[in-house]
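All protein chains but one are shown at their positions in the complex.
Showing chain A:
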Amino acid sequence: KSKELPEHLKAYKNVWVFVELEHGRVHPVSWELLTEGRKLAAALNVDLAGVVLGPSGEGTDSAVAEAFHYGADRVYLVEDPLLENYRTDPFTKAMTDLVNTHKPEVLLLGASTLGRDLAGAVATTLATGLTADCTELAIDPNRNMAATRPTFGGSLLCTIMTQQARPQMATVRPRVMAMGEPDRSRSGEVVRERLDMVEEDIVTKVLDFIPDADSNQAQLAFADIVVAGGLGLQKPENIKLVKDLAAVLGAEYGCSRPLIQKGWMTADRQIGQTGKTIRPRLYIAAGISGAIQHRVGSEGADQILAINIDPNAPIFDFAHHGIVGDALEILPALTEAFRQRLAVDRLAG
């Protein structure tokens, strides 16, 4: 079967990243994707562009400016009051119109609830391929994007190509790609387009937005240090040992999935394939076996220290340091030892 791109698709050029803007803030996954998109654009020797959809105002202005800082050469901007709160229809129209007019060869979106809702609608409208939750993106010798993603809960990886349709679309989960340092001196060209829609065209109305009640909502995905516990903690009371260590380290705390199912912690603290992907500098996992679904969400950590009573626990296959022992003893000992070390360091510093 021919791997040659049909003639009418050869006009598609450049790499685009959707800059996810909501409530005046950009989802950090967008900057991670611009960093990654920069590499793809370099491999293809084309331009990198950000797509900003939002109402006019400060949030949108700074999203545009920052897109340049994170590597975009150009920003496609659709400014319209109808793009204030996310709704599928106006966002899908804005995006598909932009694609049909300016023809990118690659379009990347964050695999957030917003990004996945939008990507699925856009790819269907454009009748193109969409690869979900990619963990690696590369350009092959035929200038096609090779998108690698975990499937079957992370026990397998597969590489997917969209050879005969454009744009090649992919979503990537937050914290899977590294974010580059912004270059505040960078700027670029802004291309404006109109939405051409009125409120009456949009059937779905946003009646309310209820921010998550817990204002100290777990910032797991962005924490430098994360401490987590699993079923090895044995009793809900022992969560305290994880929290104590986290407090001394200024860390976020989390857990494996069974603890959520038992109601020992709130769902926003689950680490893993169906929870949060973390990329901390240090991850301490206590009483967690290291199932594949947990591994895929945590192995991006720079250093992993695992505590498990079983020397053959799978977590030791991907942790960097291991302590074989009872988490109920090791956790308090670590808390105390860190407390002392940090006190000494502070005196010295």
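One rule holds in what follows: contacts are C-beta pairs under 8 Å (C-beta built on N, C-alpha and C of every residue); 3 or more make two chains touch, one makes a residue touch a chain; residues count from 1.
Convention: contacts and distances are computed from a predicted model.
Protein name for the hidden chain, per its UniProt entry and selected from "ABC transporter permease", "Protein FixA", "Outer membrane protein beta-barrel domain-containing protein" or "Molybdopterin oxidoreductase": "Protein FixA". From the options A:P55, A:G300 or A:G325, the residue with contact to the unseen chain in the full assembly is A:G325. Listed here are the chain A residues that touch the chain not shown: 22-23, 27, 85-89, 92, 112-114, 116-117, 119-121, 123-125, 127-133, 146, 150-165, 203-212, 217, 224-225, 247, 249-252, 267, 281-282, 292-293, 299, 302-306, 311, 315-326, 329-330, 332-334, 336-338, 341-342, 345-346, 349.
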